[in-house]
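With one protein chain removed, the remaining protein chains of the complex are shown where they sit.
Chain nomenclature is as follows: A, B and C, assigned in order of appearance, with residue numbering initiated at 1 for each chain independently.
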Amino acid sequence: MGNFKGHALPGSFFLLFGLWWSVKYPLKYVCRKNKSACYLGSRAGFQRLEFVEGIIKAVFALIGMVAEQFVPDGPHLKLYNYEEKHWDHLMNWQHATMYLFYGISGLVDIVAHGTNALPVAMDRMMLSLAVFIEGFLFCYHLHGRAMLDIHVHQLLLFAIFGAAVCIFLEVFFRGSIVLEMLRTSLCILQGSWFWQIGFVLYPPNGSPEWNQTDHTNMMFLTMCYCWHYAFAFLILAVNYTIVNLSVCSSRNFIF
Amino acid sequence: MGNFKGHALPGSFFLLFGLWWSVKYPLKYVCRKNKSACYLGSRAGFQRLEFVEGIIKAVFALIGMVAEQFVPDGPHLKLYNYEEKHWDHLMNWQHATMYLFYGISGLVDIVAHGTNALPVAMDRMMLSLAVFIEGFLFCYHLHGRAMLDIHVHQLLLFAIFGAAVCIFLEVFFRGSIVLEMLRTSLCILQGSWFWQIGFVLYPPNGSPEWNQTDHTNMMFLTMCYCWHYAFAFLILAVNYTIVNLSVCSSRNFIF
Amino acid sequence: MGNFKGHALPGSFFLLFGLWWSVKYPLKYVCRKNKSACYLGSRAGFQRLEFVEGIIKAVFALIGMVAEQFVPDGPHLKLYNYEEKHWDHLMNWQHATMYLFYGISGLVDIVAHGTNALPVAMDRMMLSLAVFIEGFLFCYHLHGRAMLDIHVHQLLLFAIFGAAVCIFLEVFFRGSIVLEMLRTSLCILQGSWFWQIGFVLYPPNGSPEWNQTDHTNMMFLTMCYCWHYAFAFLILAVNYTIVNLSVCSSRNFIF
Partner (left out) sequence: MGNFKGHALPGSFFLLFGLWWSVKYPLKYVCRKNKSACYLGSRAGFQRLEFVEGIIKAVFALIGMVAEQFVPDGPHLKLYNYEEKHWDHLMNWQHATMYLFYGISGLVDIVAHGTNALPVAMDRMMLSLAVFIEGFLFCYHLHGRAMLDIHVHQLLLFAIFGAAVCIFLEVFFRGSIVLEMLRTSLCILQGSWFWQIGFVLYPPNGSPEWNQTDHTNMMFLTMCYCWHYAFAFLILAVNYTIVNLSVCSSRNFIF
């Protein structure tokens, strides 16, 4: 993961989910308000969506785990190097562990929304835990790096732990559009910030390196983080408006 | 912003909003109790008030952003100095970013209370975020300053993050007079403390400088902060009493 | 306050309130369960009790403030020594500030339970704030002291901030016997720990001094703190049982 692609890939996953949620939750909200208008917005329809989301999450996580293990310079399931007596590719194992919990969260989604054996709120609890574990592993990930490197990853932790708390609250306030929007915005933020980290730490196309010890760089990036967040809200606002208008205009037709 | 006026201005904004809220929320509460008495206290009336508040907030934020950019020694929208290869006027950009989020919060107020497209609770969520972002940027603002300077700004953070948490709770306990009073008191505290910071760090009228490294100064200011808070409650109590009496005495007339 | 008496006095106040609450809240709970049995347990009766409690709190706070100001070596309302250019008796002023907020809390109790102008939940909010301010001032109180001194005061902070959070929760879960018992236990803990601090830092009767830098002393005191808490629950249990039995046995008579 110590390269541009290694940050762009998870960033894209988070962006994808964030963008999808920024369409889904407004749609759900609007449909609940105008019950007569929406065909798609039935309770069962959205439950099926969550089921499919779970499958996609589990598949993505599986792909991620396999990729981390079997990339050319990966550990190939070897954890300890007995000859040289040291741990092997701990970074890859850590990332695989992060994916593992997202995989578990996907499985719980599938069972909770596919059968009625599991209480529905379990999906939020597992997702919250998966996000928390991601942040938890990140915390112990940064030992001995340069100042700027630590700083940009620490900023990421705000989005991660914020999302974990937000999703945990959803266990008790399920279906609250405010929390769902907050989660979506934090997910988009995390995605776009992963891209930003890639650009800062591994500038592609031979751009000049960032000075890792310059304090003004840190100040700029803190501010830049806020701009990313404002941008996430812009996306949310645009999608919300589009969904709102398209549902209203199609109220005469069968949607 | 590194002068007396730069702290007095935002302080005045916060004081203005705090004082206004210290009239509005008691009025709302009293009107809800004595429904027959209040003409103004109708649900629609207060919604219109929130709409107007949103406009004022957005306008103030816009003025703030423009001012930070186009004051004589401001950045004039220039972020990076390519000749000397360093960031340009990061302080002003950070303050502009703070104003940006208050502006977004104002816009959300306008849409949430002007139309019925947005869930109403979104206004509290965005305000909470705007306050949080203010505190977040303050945290990374203080690097390399003198001890007393850091201390007075850290004290401010209690009011800021306290308000952010309080407003976030309002998402779930909307209309709770207790939370609204708490928020109002913290807003007044923030406003008056901005003034105090101005007096401490940039004494006007040629008063002697404060000793930045004297520990007793720190202890005094911590205590002084509590007195400001007690003072905020005094204002709240006075306004609450006035509102209460004027509504009761006018119950016979058309209010 | 830097002597044995200065810690025993506030300790006694907290113990007094804790013991009183350990009778009052079980009584209230039992009376709510056996409505027919209790004459005293009427809603109005308990409201009058809270009113009286507010008066006592306000009087105690006033006495505390006056005492801190006008003890022989107190500041006598003088805050700044202009001759020698330093702050005067900051410790006494800080303690007076703590009392001030308890006084405000008492006033709010009086108004909230004596009239119906104020929402009732305001009393809990102000009490929570008073406790929080006490802890807040304690945090900035300990600069430059010996290790053991800091440690015993830090332990106190757990009881203080725990109580502040607990009382704040009561704003939303008013009348929850569990939170009231938790608050009572933390109040007794705080009271008895004040006494313990007095014994540790200012051993009366010529007992030998405690070694301020011995780590095993710290470990013992941490444990001792837990024993105090267990002791607080013992008191609670005994009082709860007595109240329960006396109400049950008097059910046949007029109570």
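By definition in this document, contacts are C-beta pairs under 8 Å (C-beta built on N, C-alpha and C of every residue); 3 or more make two chains touch, one makes a residue touch a chain.
Since the model is a prediction, treat every value here as computed from it, not as a measurement.
K.L.:
Taking the complete complex into account, which shown chains does the hidden chain touch?
P.N.:
Computed over the complete complex, the missing chain touches A, C.
K.L.:
From the list C:Val59, C:Leu77, C:Ala146 or C:Val178, pick the residue that touches the absent chain.
P.N.:
Hidden-chain contact among the options goes to C:Val178.
K.L.:
Looking at the full complex, which residue from C:Leu79, C:Ala146 or C:Met223 touches the chain that isn't shown here?
P.N.:
C:Met223
K.L.:
Which candidate, A:Phe46, A:Phe60 or A:Phe101, sits in contact with the chain we can't see?
P.N.:
From the options A:Phe46, A:Phe60 or A:Phe101, the contact with the absent chain belongs to A:Phe101.
K.L.:
So that we can see where the missing chain sits, which residues of chain A does it touch?
P.N.:
Counting over the whole complex, chain A touches the hidden chain at residues 86-87, 90, 93-94, 97, 100-101, 104, 117-119, 121-122, 125, 133, 136-137, 140-141, 143-144, 171-172.
K.L.:
For chain C, which residues reach the chain that was dropped from this view?
P.N.:
Interface residues of chain C facing the absent chain: 29, 158, 173, 176-178, 181-182, 215-220, 222-223, 226-227, 229-230, 233, 240, 244.
Heads up, the rule we're going with is that only the chains that are shown with their structure count from here on.
K.L.:
Upon optimal superposition of chain B on chain C over Cα atoms, what rotation angle is obtained, reported to the nearest 5 degrees?
P.N.:
Answer in degrees: 90, to the nearest 5.
K.L.:
Which chain has its C-alpha centroid at the greatest distance from the C-alpha centroid of chain C?
P.N.:
The most remote chain is A.
K.L.:
Between chain B and chain C, what is the separation of their C-alpha centroids in Å?
P.N.:
Roughly 32 Å, centre to centre.
K.L.:
Using mean CA coordinates as chain centres, what's the gap between chain A and chain C in Å?
P.N.:
45
K.L.:
If you look at chain C, which of its residues touch at least two other chains?
P.N.:
Nothing qualifies.
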